[in-house]
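Every protein chain of the complex appears in place save one, which is left out.
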Amino acid sequence: MNQATLKRIGLGGITGNPIAFAVVLGLMALLLAIPLTHNGYIEVVFRNILMYAAMAYGWNLIGGYTGYVSFGNVAFFGIGAYCSAVLATHGVDNVLLYVLLAMAVCAAFAAVVGFPVLRLKGHYFGIATLGVALAVADIIANLDVLGGTGGLALHQVDEAHFSLYYYAMWLVTLGSMLGTFFIARSKLGYAFVAIRENEDAAAVLGISATRYKIVAWAISAMMAGAAGAVFAPANGFIDPSITFAIDSNVFPIVMTILGGIGTVAGPFIGALLLAGANELLQRFFVKAHTLFFGAMIVLIVLLLPRGLVWLFGLRGGVRAWLKSLAVYKA
Amino acid sequence: MHLIAQDLVNGILAGGILAVVALGFSLVWGIMNIINLAHGAFIMLGAYTTYQLFTAFHVDPFLSLPVSFVLLFALGYLIQRFIMNWVARAPVLTTFLLTFGLALLIVNIALNVWTGDTRGVTTAYSGANFTLGDVTVPWTKLFTLVAALAITGVMHLWLTRSKTGRAIRATSMDIGAAQLSGVRVTEIYAIVFGLGAGLAGVAGTLISLSYALNPTMGDLFLIKAFVVCVLGGLGSVQGALVGGLVYGIVEAFATQIDVTIGGQHISGSGLQDAIALVVLLIVLIVRPTGIMGKATA
Amino acid sequence: MKLRVTAALGALALCASLAAPSAPVSAAGDVIVFGSPVSLTGNLTKEGHLTQEGYDLWKNYVNAHGGIKVAGKSYKVEIKYYDDESKNDTSAQLAERLIDQDHVNFLLGPYGSGTSFTVAQIAERKKIPMVEGNGAAEKIFNQGFKYTFGVLSPAKRYLEGILEMARAQKPAAQTVAITAASDAFSQEVAAGAAAYATSHGMKVVYSNKYPDTATDVSSIISALKQTNPDVILNAGHLQDALLVQKGLKEQNVLAKAYGYSVGPDTPDFANALGKDANGVFGGAQWSDAVKYRGAPGFYTSAREYAKAIDSTYHHRADYHNAESTAACLAFQYAIEQAGSLDPAKVRDALAKLDVTTFYGILKFDNRGLNVYKPMVVNQIQNGRLTTVWPQFTADGKPKYPTLAWGQR
Partner (left out) sequence: MSDVALRISNVGMRFGGLWALNEVSFDVERGAVLGLIGPNGSGKTTLMNVISGVYKPTAGEVTYGGKRIADVPTHAVCHLGIARTFQIVKPFASLSVRENVAVGAMYGRYGAKRSTRESFERAQELLDVVGLARVAERPASDLTIPDRKRLEVAKALALDPDVLLLDEVMAGLNATEVDEALDLLRSVNARGVTLIVVEHLMKAIVSISTTIVVLAEGRKIAQGAPADVLGSPQVIEAYLGSRWVKRQEQLAVIEAERIEAKRLQPPEAGA
């Protein structure tokens, strides 16, 4: 089995394996029923899963589809959250407005910053985005109007509105998922993938790499920003250490890769599994859960180097799978 | 005037450590294309090695440098050989994910071994200093800088002169060609990863002299390593040094900025990360491969 | 195909087990269950453990002495812990779980101001009282929360005592330099100290902040050194306290007093610095030297409490221990006074609480904050933590001015 054949395994086209996508859509439909449990805990757990999934979709678009590995998407999550907080402190109490403003601001910010930053390639792009994220966090932490490190308190969440944020987050995630699906299948998606595969060859085919990279990053920013915009009022309080947390930066990347990079199902599957497993481990191993969490990631990477979506495309049972693993060994 | 000189000295002294912090990270990234998120954990292990030797056997921290290098080299070598190698041909980000998991594992094992207590390595000469005109220079940090320079120099010589060093550089330029000329890439990779870990261990030892230890200390240095190695130029020994010094000096001078604009008090010190990062962005935009990086066509 | 089915089943099992309650904590009706998300891993592990020790010591005492009496009936106490890794979204999730899944009666606070704030909101929404002893940022108490109570003195008071002490010495301190980490708690501490100094005729000659991720503060120390202050204060956490103290020695900065908001009270501080820790002052919520006479139902004096901590956990009682235990005590007395486990009634009892304990007075203002208890000032003297201020509770005299480096 050669590298080329391996690449085909589990790929199933630009949107990834269709069965995996169908399963994910089904799961999304099920998640709509979560608030019916009237269990705040379950709701918060899944709201956080959805939040991470939306951020993972954002990252997947620029990192997975366009091949520009961003280490700074948390900036958009944070900016989105602050958009909500600023509106809330000015008396606006409307999640839709929060999300719209966050998406607009994030897209604009991504476009402005993207112009110089997206000229950089590969690792240098990655670091530049990390720089942008840390700098944005630092600047907000030093701005008194935004509460500095003290943060901003939004209005108190009451029981009646509690599920509202769940549904809002669900919609943001569904939007990111379907957005990814339709973008991937559209001309835009093919431009992104062409840039990922070979920027020079893409240019010769008439694709303006600069333009489409910025478009990809702006859409990516909108997804993360929308998640942030719902997170802020749901959490009721934000500060730079919450909204620009390292985890919020790394987790979506980890989830996407674990689920299946450059697929529509991957980010969701990754988020569900990672956040779900983390929650369970935390419950059963109050102290050692992070240890097991680390071990779990290592094992999954070693057993499924191309992500969980790969499972859906594997044919020929355990033996074929083991055989295909050997190909990744140096 | 005296503050400017003092800041320059502070910056250079801090930059020397950052250079070593970034060196191993930069080599692994530049040569193997692996973003090693476990680098911070390796730094922490190096610091604890020094701590253990110091508290149990009163070994001077500087004397423990070779020990932490060797121990961490061995650890890195084994990890690459028996874990990372398993997915060596998978896409780049797969190994990135793997190092994320490894970092979690190592840090949490350390939490169980050493607990979350904060510890320090305080030697008899810790804090001793001398003055040059108005400028105060702490001996420990000066020695640290000297050690950092020496390590960078040795690394540079080894990479350019030794047979293995050349094989490493050949591999980083063209794996296929290197393989054809008889380089065992698996072995080279294990050595490079070991080297990266060993240098992280050395950095940890040097850090333990000025910074208190706890199992999660590595993360802060990991982020700095990211910035420094790109600032200087990925995979370049001199780049790490230049990047470290630039970063240290920028941070030192950023501290003294202090202005008030429209009622908003801006402390450069509070913004020192942001300032350093803006410098990074400017450098990258002017020179997309870092200060010492090779310009590519 | 088989693989996929296995995977799908695995995923299903995972979802299902999320919904299931964990170990049945409140089997019978004669147990009061408290819940607390604390930092058991992550960068606040140490503080999280101290918090947990404080809670557990109280639980063991109460259970060994017949439990809490509510309307004539004795209840045993149980505490359900989860690890919030000091992360905000995690502690929110855990607080919800404790309430909805584990059905705890009451919440004990997490460690840290940010997480306390998050959990406070959930307590408010669910109308479950929370008493916390480890989130001193005043912001938490300015939101109008009715179900959150803090047993500790607010952040702005942390360094006031040191300034008060330094002003009372001869020669009296005139000038002060303040360095502070950028996090919310430290900023409140610094602002409080600066306000106190200015309003009491002292001059703040230097004030600056550094990122709470700083690994080198030497340039701040260089700038501070130029202003030649009488008192050097640092508002931060253990790691930066060590960094600052080392840096001060490295640059040979001489002041009459060195004070830290957090650091000197943890044994780690003196262990890490050795002799260089001598002479350092630390603001503390409590020390084992305080001379309060506590109400019955628990150790009545600080000495007894310290002895219990030492024999159980084999280290000197830390104020994180004490304030955590105090949070439990607030519940104990409030529940007894309410004579009920009804959350609303216990809340009202907490609001009216006025009791003295080994830790000091437990009484809350209308925001839920314990503003009635003074802070203490400790000084490390010959490697030992000695309480030196306020005078009525001190077990030693402040050594002032602090000796030059190398003579300590």
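When the chains are written out, they are named A, B and C in that same order, and each has its own residue count from 1.
The criterion applied here is as follows: a contact is a pair of C-beta atoms (placed from the backbone, for glycine too) under 8 Å apart; a residue touches a chain by one contact, two chains touch by 3 or more.
Owing to the predicted nature of the structure, the values given are computational and were not obtained by experimental measurement.
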**OP:** Taking the complete complex into account, tell me which visible chains touch the one left out.
**Re:** A
Subject >> Residue among A:Leu36, A:Ala160 or A:Val204 touching the omitted chain >> reply: A:Val204
**OP:** Could you tell which one of A:Leu146, A:Ala191, A:Ala224 or A:Ala288 touches the chain left off the display?
**Re:** A:Ala191
**OP:** In the full complex, which bits of subunit A touch the chain not displayed? Write them out.
**Re:** 3-5, 7-8, 11, 13-14, 185-187, 190-191, 193-194, 197-198, 200-209, 262
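We adopt the following convention: only the chains that are shown with their structure count from here on.
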Original post:
Among line, ring, star, complete and other, which best matches the way these chains touch?
Top reply: complete
Original post:
CA centre of subunit A versus CA centre of subunit C: separation in Å?
Top reply: 35
**OP:** Take the average of all CA coordinates in subunit A, do the same for subunit B, and state the distance between these two points in whole angstrom.
**Re:** 29
Subject >> Where subunit B touches two or more other chains at once, by residue number >> reply: 108, 219, 223, 267, 270, 273
Original post:
Listing for subunit C: what residues touch at least two other chains?
Top reply: 41-42, 182, 211
Subject >> In the complex with subunit C, residue positions of subunit B that touch it >> reply: 2-3, 6-7, 10-11, 13-14, 108, 111, 115-120, 122, 126-127, 129, 131, 136, 138, 140-141, 207, 210-212, 214-216, 219-221, 223-224, 248, 251-253, 255-256, 258, 267, 269-270, 272-273
Subject >> Touching residues on subunit C, where the partner in the complex is subunit B >> reply: 41-46, 48-49, 182, 208-211, 213-216, 218-220, 222-223, 226, 238-239, 242-243, 246, 249-252, 266, 268, 271-274, 276, 405
Subject >> Contacting residues of subunit B [partner subunit A, same complex] >> reply: 29, 35, 37, 83, 85-91, 93-94, 96-98, 100-109, 112, 185-186, 189, 219, 223, 226-227, 230, 234, 263-267, 270-271, 273-274, 277-278, 280-281, 284-285, 288-290
